[in-house]
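As you look at this complex, bear in mind that one protein chain is not there, while each of the others sits in place.
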Amino acid sequence: MNKNSNTYTFLYATVLVVVVATALSLIATGLKSRQQKNIEVEKKQNILLSVNKALGVDTVPDRSAYIEELYRRYIVEEYLVDADGNKKEGEAFTMNMKTQYDIIREINASGISDEKKSELRRKLSLPVFVCRNDDGALKYIMPVYGLGLWGAIWGYISLDNDFNTIYGAIFDHKGETPGLGAEIAFPKFFNQFEGKQLFENGQFVSIRIVKGGATTGDRHGVNAISGGTITSRGVEEMLKNCLTEYKPFFEQQKTNAKIHDVAIE
Amino acid sequence: MENIISIFIKSIFVDNMIFAFFLGMCSYIAVSKNVKTAMGLGMAVIFVQVVTLPVNYLLNTYLLTPGSLAWISPELAGMDLSFLSFIIFIAVIASIVQILEMVIEKVAPALYNQLGIFLPLIAVNCAIMGGSLFMQEREYAGLGEATAFALGSGAGWCLAIVGIAAIREKLSYSNVPVPLRGVGITFILTGLMGIAFMSFMGIKL
Partner (left out) sequence: MDTEKTGNNTGLFWKLFTAPIGKNNPITVLILGVCSALAVTVQLESALVMGLAVTIVTGFSSLIVSSLRTTISPRIRIIVQLVVVATLVIIVDQVLRAYAYQASKQLSIFVGLIITNCIIMGRIEAFALANKPWLSLIDGIGNGLGYGMILVIVAFFRELFGSGTLLGYQIIPESWYIANGGFYENNGLMILPPAALIVVGLIIWVQRSFYKI
């Protein structure tokens, strides 16, 4: 057959496309469950790391079994809350924080009327994960999401049941500069958050990321990453914007806890 | 609007395709011996980037992202075609470059004389493919942002290649160690230019 004829070219292209499409869809479907499992395990791992569990993950031979087992043992509850802090219908684990971030970003955009803000807030569904430590103490884990220098950054913050003191934190990112912004994903940075406080005399102050280093004894500040100014600023914004929306939930839980304490007394 | 301007400026100076990501280095090194040709290639890259990136953006939003097929029928919402991204992006780029070449030749022969020889080179220019992949990874919101990124990243690439071409023109009068001549010194110079460009990192928009 003449290689230059239109029919040949057309047939050749068709056969090629069919072969390639079949091969690719077979491979993609075959590997899909494994890929999703990887993503799920990583999410669980980050949630566990934010409450200082699963620290030995790099030394175990079967990462996914190890993470699943710990997740079952420690994470006792997961639910969604609305902007007033009340529980809401829905699946917390599969909630994509990006969608919540898009709403939060709109709320914080300049020139938004209060009316519009509360309308946007009604759309929020914020995930909360509850961890019970071996000694029975409850820790509350909140996901956060924001923008760094090159793209998305996200993480998990866990609080003691006073809803003020940070118990642990972990951050991850899509593609911050290795060695600079990317340092937010290393213990040296996120371990600083432990013991810091979100409230000062009942006022929400969030956590400051201080360039040049926070003063010792600063309960609301941690050291920024040198050379990673924009990423550090991104983390600060992310914490402030996301945790502000959780504030009603914190306050409500605090009140509940007080009532609970009084009842016990 | 602020967002669009910020993406545009950032993609020229901060996320520069050459200095921050080394994309499109092959043609950058090969075609930077004089300013005039460098300018021609730079313009062609801007042009192709601005045409292909929005097309890929639309394909990505309405075809490739998981759940994006819901607009055809709700039953398709569970489909995930994202594994086809690479092949679709490169096919779009290759065919648009081909079509552009034919159209420009017919409509504007003068422009074709300037850009024509560069167009085939661009089909396999990493800066173009990289632009589409970055668009997908960074999840730009809306055609406006995607186009701003296309224009900015193309302009950034053009700026880089014209800059190095100007330096290389001057450099032909310098006494560079023989094994370093040509490519070697170009790499080192690009590195130094990259360091200079890093000072833009601090700009807040």
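A and B are the chain letters, set down in written order, and residue numbers restart from 1 in every chain.
Keep this in mind: a contact is a pair of C-beta atoms (placed from the backbone, for glycine too) under 8 Å apart; a residue touches a chain by one contact, two chains touch by 3 or more.
Predicted model, so just to flag it, every value in this text is computed and none were measured.
**Student:** For a quick check of understanding: of B:F8, B:F47, B:Y112 or B:F134, which residue touches the chain that isn't displayed?
**Tutor:** Reading the full complex, the residue touching the unseen chain is B:F134.
**Student:** Pick out which of B:T61, B:N125 or B:T147 touches the chain that's been left out of the picture.
**Tutor:** With B:T61, B:N125 or B:T147 as choices, the missing chain is touched by B:N125.
**Student:** Pick from B:I5, B:L76, B:A108 or B:I195: which residue touches the chain that isn't shown?
**Tutor:** Considering the complete complex, B:I195 is the one touching the chain left out.
**Student:** By the contact definition given up top, give the residues of chain A that touch the hidden chain.
**Tutor:** Touching the missing chain: residues 3-4, 8-9, 12-13, 16-17, 20, 23-24, 27-28, 31, 34-35, 38-39, 42, 174-175, 177-180, 227.
**Student:** If the hidden chain were put back, which residues of chain B would touch it?
**Tutor:** The missing chain touches chain B at positions 19-26, 29-30, 83-87, 89-91, 94-95, 123-130, 133-134, 137, 177, 179-180, 183-188, 190-195, 198.
Here is the rule we go by: only the chains that are shown with their structure count from here on.
**Student:** Calculate how many whole Å lie between the centre of chain A and the centre of chain B, each centre taken as the average of the chain's C-alpha atoms.
**Tutor:** A distance of 32 Å separates the two centres.
**Student:** Hey, which residues of chain B end up touching chain A in the complex?
**Tutor:** Residues 14-15, 80, 83-84, 87, 137-139, 141, 201-202, 204.
**Student:** Residue numbers of chain A touching chain B in their complex, please.
**Tutor:** It is residues 20, 24-25, 27-28, 32, 98, 102, 149-152, 174-175, 229-230 of chain A that touch chain B.
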